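Here's a structure for you.
Just one protein chain is left out here, and the rest sit where they should.
After this line comes chain A, so read on.
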Amino acid sequence: MKLFPILGGIHPEYRKELTSEKAIVALPLPKTLYLPLQQHMGAPANTTVNVGDTVKKGQLLAKAQGAISAALHAPTSGTIAAITEMTAPHPSGLPQLTIVLDSDGKDEWAEPMPVIADPFAASANEIKARVAEAGIVGMGGATFPSAVKLGLGNQHKLEILLLNGAECEPYLTCDDRVMREFAEQVVDGARIMAHALGAPKVIIAVEDNKPQAVDSLKAEAAKTPNVDVVGVPVQYPMGAERHLTQAVTGRETPARKLTADVGVVVHNVATARAVHQAVRLGRPLLSRVVTVSGGAVAEPKNIEVPLGTRVSELLDFCGGVSAAAKRIISGGPMMGQPLPSLDVAVVKGTSGILALTQAETNEHAPSPCIRCGSCVTYCPCGLVPVEMASYIRNDKLDLAAKIGVQDCVSCGSCSYICPSHIPLVHFFNYAKGKIAALDRERRKTEQTKSLVEAHNARLERQAQAKREAAAKAKAAKEAAEAAAAAQAQTNSAGGANA
């Protein structure tokens, strides 16, 4: 299959060997699970249980609310101990409404959702509904509700479902293991999704550094037409949706558009597996595979983890974290996020938990920019990070926006390569947040302005009406008076005449 080059990109040290040969193991069931209501993009889910309720495994705990949201289910059986605010697994450390579930240790299933016997005979809406019901979100880390994405076939003419198995982040091997160990589920899930999307073709793209995953997927794909497995070059950020689409199809997604606009929808391999389980087994999303790795972890592992497991428990299962840990990251080291504490929960988007040492992060105090241009050379989006950063430093956000700071995907290639160790992505994230806030502010001001204008116009209209009424009344009164006077005159005249 012909591949197309992508712009820029870097080759960070991979460090996947720490876990790539570790088969997925199951985590013993934790005593207590902590399930934040927001484990996805969009509106938080709405609780359907109360404190004290006993629930079965797979039972709905919270349902989706709004157009972009996802349902949440009990990963095991037990009692709802609390529904309370707890620290979210997000660098802000802000509290978030969380369901606390005490396990009863029996792991008893609720009545399962009915199996869809022949998904290829089912309608697209039926598949979509099932995926929504199962609470599946994009498991590559973006956590966009999958059912919403499966509806793209309604507005777009789709040709390809591109299954993302690139896994270009260093350390992470959870997708690699899923592809190796559950190739059948992945391919089946992909075919079901393609059916729902109305896409005639499935292409599974895997970075060339995962030959076993490619082999097992190929063996599986050979059993069915219309599924191709392709090895893509090892080049970060190959796993970025738009870049993977470009590499595999040569199609460049226009700015501010979706890959669906070029006929391609991208889903993660682990999402495909979850879809397979929801459709074929009637199983909602209750767990995910997490890579626990990094130089500060005693025994790095790939683990099938029930959602809601605390990070500290996960790390304990891997022999604990050494004192050398400098940063604890959720996700990969390039685009992952630092965790505010080890008490936060594993959620649907947690692909990895990394405990990194100073040597691994190689962080140093920034030195002055020497304009080496590396950030320009390696930016996969064709941006000029050095210039954007200097505008942002000087508080010229409009200029930074003009040269494309909002087109930045925060992949971190520029920061990684910068010899001066300048935290460029940090600047860009700040600018993007600030620009969005300013936009909201501007819209709000405009809205207020138009409301005030409407209000003034209404007052003006009322005043006008009042004036007109008054004038009318006055005119009527005057007319009446004049008539009366005329009458009186006539009368008096008449009287005089009489």
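Descriptive notes on the structure:
As a convention for this text, a residue touches a chain if its C-beta (ideal position, glycine included) is under 8 Å from a C-beta of that chain, and two chains touch if they have at least 3 such contacts; residues count from 1.
Definition applied: contacts and distances are computed from a predicted model.
The listed choices are "Alpha-ketoacid dehydrogenase subunit beta", "Carbohydrate ABC transporter membrane protein 1 (CUT1 family)", "sn-glycerol-3-phosphate-binding periplasmic protein UgpB" or "Ion-translocating oxidoreductase complex subunit D"; the UniProt protein name belonging to the chain that is not shown reads "Ion-translocating oxidoreductase complex subunit D". Contact with the chain that does not appear here is found for just one residue of A:40, A:149 or A:242, A:242. Note that of A:22, A:63, A:280 or A:326, the residue touching the chain absent from this view is A:326.
Checked against the full complex, the candidates A:367, A:394, A:445 or A:464 give a single residue touching the omitted chain, namely A:367.
Contact with the chain that does not appear here is found for just one residue of A:85, A:407 or A:468, A:407. Residues touching the missing chain, restricted to chain A, are 7, 10, 12-13, 91, 93, 170, 242-243, 251-257, 261-263, 296, 321-329, 333-340, 354, 356, 360-364, 367-374, 376-377, 379-384, 386-387, 402-404, 407, 410, 412, 415-421, 423, 425-426, 429 (touch as defined at the top).
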